[in-house]
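One protein chain omitted, others in place.
By written order: A and B. Residues from 1 in each chain.
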Amino acid sequence: MQLLDAGSTDEWAATFTEDGVFEVGDSAVHGSQDIARAARKVADEFAAAGVQRRHWIGMLTVTPGDDGELTARSYALVLEIPTGGEVVVRRSTVCTDRLVSSDGQWRVKHRRVTRDGLDPA
Amino acid sequence: MQLLDAGSTDEWAATFTEDGVFEVGDSAVHGSQDIARAARKVADEFAAAGVQRRHWIGMLTVTPGDDGELTARSYALVLEIPTGGEVVVRRSTVCTDRLVSSDGQWRVKHRRVTRDGLDPA
Partner (left out) sequence: MQLLDAGSTDEWAATFTEDGVFEVGDSAVHGSQDIARAARKVADEFAAAGVQRRHWIGMLTVTPGDDGELTARSYALVLEIPTGGEVVVRRSTVCTDRLVSSDGQWRVKHRRVTRDGLDPA
């Protein structure tokens, strides 16, 4: 998420598998290329508005599956800080990742984000 | 705290010893059964009000005692997110736990929570 906050959207999208899925609420983006494109668009909008985003991950639990995959569940908090302005705690979410290992690196095969107050848990 | 946030109050209370004490400010609940009951009541109130709570634990330090116990000190932040509403950072606290091990599991024998701005440190 530090990569995303720094505007390095391609590097961030590369933490997904090529066929990775990124689900937020009831919409989903399929494939790391489309995930990169969507992230770029949002990053450009925040940059144009002069707003720094900060994603905080915490309260992590990791559960190994039978198939060599991992399920990682965390809370994620999204902060927004406009140039010259106050910190806004924009969003509290729960993030559930299914992670697979290839070439010695863990990548996100499926990420599901539920936004507190918006999405059904 | 994820259990508590999910409304699984019995499972959460089971992280205390049977004779565990939960102290907040100058009030205390004694015994995991009463802790469970009190947590259930609060959880039901938040559920009825349509408010999701999120407890964040951070800045953890763990100190072993001479007696095989551990003292765990952490900051804990309580967020509240009403359905359709904004994130509220409701409370900043310091949590001091005395943990004992039995049957290969650490449980809370004594938890003391001081609420910043309310309770003397």
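Here is the rule we go by: contacts are C-beta pairs under 8 Å (C-beta built on N, C-alpha and C of every residue); 3 or more make two chains touch, one makes a residue touch a chain.
Everything numeric here is computed off the predicted structure, so don't read it as measured data.
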item	value
Contact residue for the chain not shown (choose from A:Gly25, A:Gly65 or A:Gly85)	A:Gly85
Positions on subunit B contacted by the hidden chain, ascending	58-59, 61, 73, 75, 77, 89-92, 116-118, 121
On subunit A, residues whose C-beta touches the chain left out of the figure	1-2, 6, 52, 54-58, 79, 81-87, 89
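The definition used in the following text is that only the chains that are shown with their structure count from here on.
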item	value
Whole-Å gap separating subunit A and subunit B, where each centre is the average of the chain's CA atoms	28
